[in-house]
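Note that this complex is displayed minus one protein chain, with the remaining chains in position.
Chain lettering (A, B and C) follows the sequence in which the chains are written, and residue indices restart at 1 in each chain.
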Amino acid sequence: MSDWRTEAEAMRVVRLTKVKEEAGDMRSLHFADERCSEGVPGQYVMIWNPAAEEVPMSLASIGEDGNVSVVVRPVGESTEALCGMSAGDKIGLRGPFGNGYVVQGSSPLLVAGGTGAASLRPLAEEMVAEGLKPTFILGARSKDQLLMTESLVSLLGENLLTTTDDGSHGYRGYASTYADQLMKEKKYDMIYTCGPEIMMAAVFQVAEERGIPMQASLDRYIKCAVGLCGSCGLGPYRVCKDGPVFSSEQLREVRNEFGKSRMDPSGRAIKVDH
Amino acid sequence: MSDWRTEAEAMRVVRLTKVKEEAGDMRSLHFADERCSEGVPGQYVMIWNPAAEEVPMSLASIGEDGNVSVVVRPVGESTEALCGMSAGDKIGLRGPFGNGYVVQGSSPLLVAGGTGAASLRPLAEEMVAEGLKPTFILGARSKDQLLMTESLVSLLGENLLTTTDDGSHGYRGYASTYADQLMKEKKYDMIYTCGPEIMMAAVFQVAEERGIPMQASLDRYIKCAVGLCGSCGLGPYRVCKDGPVFSSEQLREVRNEFGKSRMDPSGRAIKVDH
Amino acid sequence: MAGLELRNPTMNAAGVLGISAPLLKRIYEGGAGAVVTKSLGGPQRMGHSNPTLVSVEGGALNAMGLPNPGAEYFVEMIRELKGDGVPVVASFFGGSIEEFRDVALVLSEAGVDALEVNVSCPNVAEEMGMLGADPMNTEKVTEAVKEVAKSPVIVKLSPNVTDICEIARAAERGGADAITAVNTLKGLAVDADLRRPILTNVTGGLSGPALKPVALRCVWEIYEAVEIPIIGCGGISNWRDAVEYLLSGATAVEIGTAAMDGGFDIYGKIAEGIREYLVENGFKEVKDIVGLAHGG
Partner (left out) sequence: MAGLELRNPTMNAAGVLGISAPLLKRIYEGGAGAVVTKSLGGPQRMGHSNPTLVSVEGGALNAMGLPNPGAEYFVEMIRELKGDGVPVVASFFGGSIEEFRDVALVLSEAGVDALEVNVSCPNVAEEMGMLGADPMNTEKVTEAVKEVAKSPVIVKLSPNVTDICEIARAAERGGADAITAVNTLKGLAVDADLRRPILTNVTGGLSGPALKPVALRCVWEIYEAVEIPIIGCGGISNWRDAVEYLLSGATAVEIGTAAMDGGFDIYGKIAEGIREYLVENGFKEVKDIVGLAHGG
């Protein structure tokens, strides 16, 4: 009989190998897990500090040697519990889940806001490995919130462009405005974005205006992560399984929800506010 | 999740492709089944005419094309029900189960009694394919009970030797006596036997006297066929799983049961009477 | 099925993807004969916190904790589905007989095609008591719902009982038009490294192939105990499983956990498989094979 513990949907328990301070009060959590190391950029894991809730986190690095990591921003109980962990502590893991990004075209623009950089970094790595030269907009509220700049600079050099709301580093203003400006200068043929939904919706609007296709990684309330419970519903889609990455076509289909409303854990619609 | 219907232990249902009259009132039942066609000589299937009981039958031909057969002697309700079936009828199948014979040495002697020829024929085929020249003693009460002589002659030519209790064909007398005689003339280095247990015990005795190793396919009451229920117990062995083929060493270990006693379906010891 | 004419006998299992109109519509487009909503209660419920689902060998264990936006809130979703011509079965529950009746009334007035009374969720028993373990309560709840229902009433039973036939007969006495058998088996998963239960709720409901033999046995027994039709549910992953349920006495089937591997088109695939089975074996319609294995 099959060893179900190797299935993505079963709970695996691993020890953290390293916990690193990142920009702001974010932390990267590192661990070894074979299944995750076979994941693709854009996929996420369900990660569990047993003292709190199991939550979704994008794979932020996917090492072929089996080492992977996630980057966590402490915004509530479970993310704070994760950020408080140390090397050697045990976490529960399910996944990786979801579809991931699809590399298409020859001139990609990546637009990251906040922890959105987490899922876009391994994508940029994949692109570089394939010989592409992606442009990467890294946005944050202020300079000290800019995530993983070091590793991104060393990967992308001058193709890493930063933007902060307060202008404390790089371009001053919204990532979407900056993206719009860049699109005037250069012809991109695919935009990849991950970050606050309001930002992604704005990027989508400029992408649509210019007729450039997009892939956006969306965030909804994930419970089962395997496409059964429906709590992550976005129109006819399950963000946990059909997503989290959606194409322009799909985003058009769900345009009265994308950037506007989402379901709370009970299934009631609430406003998307960031 | 795995498709358990392909597991040996699950019930598969197939249609008989052919039912052929064999010597006496025996019948060969032919059907296509991929798992069985990957079986080895000496293995058996649990075969079920749904109108009666599921019973063990040795694989009597193992075609690489997926076609296999068993040969059934009608001795009771279930075997009679099997012999009464026609091409197109559905049977239930589990298996193949058990260990099978192991081809060893360069000068093999095969001793078959009754339907024992069923499991030894594919073994002889394998040997011939490997370039060996097995001697095959085919025994029966009388000429009309000699099983599969045609196909055995065409496979083995003059190396097929027959013996009947009443002398109506070939040597007159017991297969064990005949085997003993042949052993005087030629040096065999492995004996394979399948047939009535009294016969096999007699063959074992002469083999032991001459110091020739043996493999015997034994018959005990098979219920589960997967090594769980114990009903097929022979000393510390399960005939269904550790057997049905046993080596001289093992036969020595169970010498106070082999040829002497067996368990009835309740687990009580009864005499081996044929 | 209980007065309903469906294009085929497949549905999604309650709680599986039935949280919004667009998801339910996609299930219908995936080929289901009808769709079943998430179990709805009176007040809104957030459900248990994660982990709420983990796979185990042969199936999944879940304790979602009946999250739902409340029946009133869901009325609009039902209207939307009905507007699109989708047959809707509303699954619901209550904390008391009165709540069962009130919720039934709300959903019934929203125009659902049938009501599925969930008296069998193993994951909230401590809060609400598992009504469905008691024949008397089952009968009373069924009666109360029937009083207000404008459409057929289906009672969904739990396999976690000593004698499921007793409960099925109670539902029948209460006026049930059909029975769904079954909900999940109460199970537990513990992790040896963490030395604790995996699910926040400690225990959860076992679904998927591991549940199938038990659920099929329940259908078999209920078929011999009552006259009303049965909807089979538990571990159905392909058309063969579905046919086994029909042969054992089910008139229709609900499919849940298999959507994890199979996605939305599993409903259509299974419906098509059943159709082909009927043709190949010389039967005209589903009802020709319902309960046929009892004859053998």
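General remarks:
Going forward, a residue touches a chain if its C-beta (ideal position, glycine included) is under 8 Å from a C-beta of that chain, and two chains touch if they have at least 3 such contacts.
As the structure is a prediction and not an experimental result, all values here were calculated from the model.
The chain that is not drawn here is touched, among residues C:18, C:58 or C:152, by C:58.
Between the chain not shown and the residues C:79, C:140, C:173 or C:217, the one that touches is C:217. Listed for chain C, the residues touching the missing chain in the whole complex are 56-59, 61, 133, 160-163, 185-192, 194-197, 202-204, 206, 209-214, 216-217, 220, 235, 240, 243-244, 247-248, 277, 289, 292-293, 296. Contact residues of chain B toward the unshown chain are 1-2, 4, 7, 9-11, 13, 46, 48, 50, 53-55, 90, 92, 94, 223-231, 233, 235-236, 238, 241, 263-268.
The rule is simple: only the chains that are shown with their structure count from here on.
Legend note: the chain whose CA centroid lies nearest the centroid of all displayed protein CA atoms is C. Averaged C-alpha coordinates put the centre of chain A at 63 Å from the centre of chain B. Taking the mean of the C-alpha atoms as each chain's centre, chain B and chain C sit 50 Å apart. For the pair chain A and chain C, the distance between C-alpha centroids works out to 36 Å. Looking at chain B, one finds that residues 1 touch two or more other chains. In chain C, 58 are the positions where the chain touches two or more neighbouring chains simultaneously.
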